[in-house]
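Structure below; questions to follow.
A protein chain is absent from this complex, but the other protein chains hold their places.
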Amino acid sequence: MARVFWCILIRDLTLAMRRRTDVLTTLFFFVIVVSLFPLGVGTERKILEILGPGVVWVAALLASMLALERLFAADYEDGTLEQMLLTAQPLSLLVLAKISAHWILTGLPLVLIAPLVGMQYHLTGTAIWVMMLALLLGTPILSLIGAIGAALTLGLRGGGILLSLLILPLYIPVLVYGAGAVEVSRIDLMDVQPYLMLLGAFFLIALILAPLASSAALRISLE
Amino acid sequence: MSDFFSQGGYAFFVWGAYGMVVVLLLIEILQLRSQRRTILARLGRLTRMPGTRTSDFGATE
Amino acid sequence: MRPEAATLMLEVVGLECRRGDRRLFSGLGLTLEAGTLLHVRGRNGSGKTTLLRTLCGLFAPDAGEVRWRGESIRDLGDEYRRDLLYFGHLNGIKGELTGIENLAIAATLDGDRVATADIWTALERIGLAGFEDLPTRMLSQGQKKRVALARLMLSRAKLWVLDEPFTALDVDAVSLLQGLIAGHVAGGGLTVLTTHQEVPLTSGQVARLDLGS
Partner (left out) sequence: MSLNWFKLASPASFYPVAGRLVPLFWILTVGLLLLGFYWGFFQTPDQLGGSNAQKEYYRIIFIHVPAAWMSMWLYMVIVGWAAIGLVFNTRLSFMMANAVAPTGAIFTFLALWTGAFWGRTSWGTYWDWDPRLTSELVLFFLYIGYIALHSAIDDTRRADRASGLLAIVGLVMVPVIYWSINCPDPTQCAALHQRSDLTRIDGNILFSMLIMTLGFWMYSFATSFMRLRGIILTREAESAWVRELLSQENPK
């Protein structure tokens, strides 16, 4: 089991390393969106402090959404996905490995760059730490839920737009508690705990259910 | 009668809400009627055209 | 013939498949015993590929079922897929990875532990000596197909389902593939394939199925 998981994980990471630009585009999209906001709403420190958490989370949502389209697309086009469906391995395990690789490539960089964008919004040191923690718990949920949508819209014309239509409403809970955690951390750090625990609970539930739903969706899409 | 239409000064809101219901439901009904006519017309053309039965063959061994 | 090999059997019972709103075939039944090759023939759009995908369990039939060793493949699930090797229109190899890497991953996913030396040998036998560690996107169409076909040598699957395996192959590769299939069937395996070419098979039984005559 573990051998197969690592095999797919390393395979996807290797593939990404041989096509590096794909990884960087997501990251730069995130940075650009976050940097554009102050130009639109004004650069006043007070406004930015209030908007910061929400903006960062909305940008993270959009960035992970953009990357999702390619989660299964390449494997679908060259037939390797079809072969994965025909192996004697549980498909949800393979899907989980692919989602993990996808998160390492598109979610983790967002977590790591968070301090930088946090400073753009004058967030305090603690708020930045909370934001990183919330992103660390929240971005995997985005990848997990998004994988279902990516599997459903596989190979469709205009799949990217459709994908955002299907998946963005489902991201609401992550957005509410992810941004909420950073928000309350500015008042009292002790209030942060229930938010993070909720995100953690969502993550565990998504970790169990999303690979099952995604593999069911893949079997439908590859019929 | 005008009392009925004025709805105690809330005419815009009451009739705005009811009006939208009536409009949307009517649109749906009309759309369904025209859709049915389109389908029947298309199927009618198909049946009159010979040699369109591409299915209905069984596999032989 | 070993006793367990005698139970190897692929059965198709009352199969009906639709594609979209169109019925491709219905009431299809056949039995394929160990050591047999089934050649599926038919015009374009007669449902050859759909039939093959149904045999693999990729496509759920609208009626009827496929049985392997007497059990429905839906119930067998992963157990059936362990015995199965499918070769479709797409090669199923990654252009960014080398032939060696592609085959090693495929073997791992099949649950086999294949030594790297065996992969080198397989690639050499299929005529790709010297190309083993190039990214496969640098290879020609036919060479890519050869990489994919090298899986046939490494796999221990009992049932091969091959959809148009001979296209884009040169004469040498065609005869090599024919040899592989003949060897597989002679060794008690089963093969289902579609091709527009005639397959001269020296040993074993060849059954034919014509779709949409």
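Letters A, B and C mark the chains in the order given here, with residues in each chain numbered from 1 onward.
Just so it is clear, a contact is a pair of C-beta atoms (placed from the backbone, for glycine too) under 8 Å apart; a residue touches a chain by one contact, two chains touch by 3 or more.
What you see is a predicted model; the values in this text were computed from it and never measured.
One chain is not displayed; in the complete assembly it touches the shown chains A, B, C. Across the entire complex, the residue among A:56, A:132, A:148 or A:182 in touch with the chain not shown is A:148. Contact with the chain not shown here comes from a single listed residue; of A:112, A:165 or A:204, that residue is A:165. Considering C:22, C:137 or C:156, the position touching the chain not shown turns out to be C:22 (whole complex). If you put the missing chain back, the residues of subunit A touching it would be 148, 152-153, 156-159, 162, 165-166, 168-170, 172-173, 176-177, 180, 184, 191, 194-195, 198, 202, 209, 213, 216-217, 220-221, 223. Interface residues of subunit B facing the missing partner chain: 4, 7-10, 13-14, 16-18, 20-21, 24-25, 28-29, 32, 35-36, 39-40, 43-44, 46-48, 52-56.
Remark: the residues of subunit C touching the chain excluded from display are 14, 18-23, 60, 62-63.
As a working rule, only the chains that are shown with their structure count from here on.
Each chain gets one centre point, the mean of its Cα atoms, and the points for subunit B and subunit C are 49 Å apart. For subunit C, no residue reaches two or more other chains under the stated contact definition. Counting partner chains per residue, subunit A has no residue touching two or more of them.
Taken together, the subunit C residues at the contact with subunit A in this complex read 53, 56-60, 78-79, 81-82, 84, 86, 88-97, 101, 105-106, 108-111, 135.
Residues 3-4, 7-8, 11, 14-15, 18-19, 75, 77-80, 82-90, 94, 219, 222-223 of subunit A touch subunit C in their complex.
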